[in-house]
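First the structure, then my questions, so here it is.
The excerpt is restricted to a subset of chains, each kept in its original location.
For clarity, chains are labelled A, B and C in written order, and residue numbers in each chain start from 1.
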Amino acid sequence: MNDFGSKTFAAWRAAAGETWQGYVEHEFVVGLGSGDLPRAAFIAYLVQDYIYLLHYSRAWALALVKSDNIGQMRLAAATVNTLINEEIQLHVGVCEREGISEQSLLDAEEAAENVAYTRYVMDAGLSGDLLDLLAALAPCVFGYAEIGAKLDDCSAAPRLYREWIDCYASADYVAACHAVAELIEQVALAKLGTDPQANPRWPALCRSFNTATRLEVDFWSMGIRLGNTA
Amino acid sequence: MNDFGSKTFAAWRAAAGETWQGYVEHEFVVGLGSGDLPRAAFIAYLVQDYIYLLHYSRAWALALVKSDNIGQMRLAAATVNTLINEEIQLHVGVCEREGISEQSLLDAEEAAENVAYTRYVMDAGLSGDLLDLLAALAPCVFGYAEIGAKLDDCSAAPRLYREWIDCYASADYVAACHAVAELIEQVALAKLGTDPQANPRWPALCRSFNTATRLEVDFWSMGIRLGNTA
Amino acid sequence: MNDFGSKTFAAWRAAAGETWQGYVEHEFVVGLGSGDLPRAAFIAYLVQDYIYLLHYSRAWALALVKSDNIGQMRLAAATVNTLINEEIQLHVGVCEREGISEQSLLDAEEAAENVAYTRYVMDAGLSGDLLDLLAALAPCVFGYAEIGAKLDDCSAAPRLYREWIDCYASADYVAACHAVAELIEQVALAKLGTDPQANPRWPALCRSFNTATRLEVDFWSMGIRLGNTA
């Protein structure tokens, strides 16, 4: 498993244990690789993920608001920019090709699982400091890369899922993960010191990472649930 | 139906239509009055509601942060104070009598439905102004009073549920609702003018009220779900 | 010098050095005790302090938003309540007796020194965690108690200033300081560990305490400046 050079992330992931496995090996993920995931589930996921990305961009903007120096601000600004001007556009493009107009993305009702995850992250930022926010953001950033790498040699994936896999298995995405990993290391050092796990905040940070991971599990399950009722 | 003197709340409730009925007439609510609600569901609800009340207090503190004048601040401060020093204590007392220690309340894992609702409200406050926050807070404030009034003459309610009903049917709770109703009218007038529904923000405020109501429905369903797996 | 049982505050105060002395021994403070402070300066200060207290209440409400447990929330709620329902009312009463109506308090233009101090504290809360906010709040809480104690045996103070001194030399105010001191110790332990000064956040916390202290110095100077132009 790749930790992108972040010991802090590696320790959070280890502490999340089964919950992490439940996320990166979720039935939805397995189905992406095997091609057994119903198309309706994937489409429902895409629609919700569009809404998710808007709030995820807001969360990275909040990271900028809470940054302590210009280096941190620069990384947060670059992340927001990539999300808003590239990742979301890519999303809109894929959806359009699959017959979902941007208007229907905008009109979609946000699922409760989506509300739970995105607003949890925002509130982690409002209630805590930059490190608390990063702990809640980390499962999404690194989990998608782990899933992308895991699925990369699934030759059974149909074209639509392949495209998604390629995005998160791409060198660009891996590079973005390395940058976030470096940010986390820098902030963990600045807030917790050289032995992060000895700091009294450590259990709460693990809990936050774990809760965000649980909410990722629910997000996959939401895709399947919505696909069934579509 | 009582609107506590708030035309704004009455209009939000009307706009929520079926969703509002689904909340105040939820199977969980009906079961409280008839006594058919399994005790395990009620206990599971109480445990989650303890966590809910902590975040609800935070949301009212955020209302104070976002207040425009001392009258608004005074009401928000009084609400926070009642929540923290009375309502939560009452809760702890009932739980203890039912064999749930305060420690086990503190150790309980927050359900996803709880995360969704509480953090949605906090983010409504962070992203918008005081009125946006109040629209997300209103379903809880007034819905519980409506439920309390509705269940007040259910003679079949067992003692444990009776106590809960009495709390939200009490003159004190009704008075608190009138105070919040007055605050909402004042803030709606200050932000939207004399014809709130003609203001372009109106649809978004209705949507926010409606989403919070949906999340209330999910909160009742959570009680039943957790009761079944207890 | 009293540190109210908070080693953390004592260390912050020591680190602020001359700046702290410039605050608690400011010409304005000396003039309160000797009676040499022009009445116009004191009145101008009172008017600005009314506005200050509104934002100070907001800052304590933000502390509640950022609290990690119910004990912290309870203290923040009690502080907000005392500020809103007692300290501000006392203020309004004194002002009224001195010929300043509550309306003229509400109409007063906020001085730049007031903006600087109050908004600095709010932003310390938005950008950081609860401890960052408390470091910015501490100079006001404890400095006023130190000044109250220092001036308590100044027999030369005229009645108007005596009343102010009595407020901050009172057993009630000292008790409130002890409660805040305990909160700071608890939060410092939870965020920094058993050796706060060894934590990498320590210099930034000292800087924030120091900046807030500088802004207190400016607040006193503002009183004199406005008194001269009244």
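The rule is short, and it goes like this: a residue touches a chain if its C-beta (ideal position, glycine included) is under 8 Å from a C-beta of that chain, and two chains touch if they have at least 3 such contacts.
On a predicted model such as this, the values are computed, not experimentally measured, just so you know.
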Given 3 placed chains, full-complex copy number: 4
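Going forward, only the chains that are shown with their structure count from here on.
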By mean Cα position, the chain sitting nearest the middle: B
Far-end chain from subunit C, centres as C-alpha averages: A
Copies subunit A and subunit B - rotation angle from C-alpha fit, nearest 5 degrees: 180
Geometric centre distance via CA averages, subunit C-subunit B, whole Å: 35
Centroid distance [mean C-alpha coordinates] between subunit B and subunit A, Å: 31
Centre distance in Å when subunit A and subunit C are each reduced to the mean of their C-alpha atoms: 42
Set of subunit A residues in contact with two or more other chains: 126-127
Sites on subunit A touched by subunit C in the complex: 65-66, 68, 126-129, 132, 189-193, 198-201, 204
Subunit C residues within the subunit B interface of the complex: 54, 57-58, 61-62, 64-65, 67, 69-70, 73-74, 76-78, 80-81, 84-85, 88, 106, 122
Subunit A residues within the subunit B interface of the complex: 58, 110, 112-113, 115-116, 118-120, 122-123, 126-127, 211, 214-215, 218
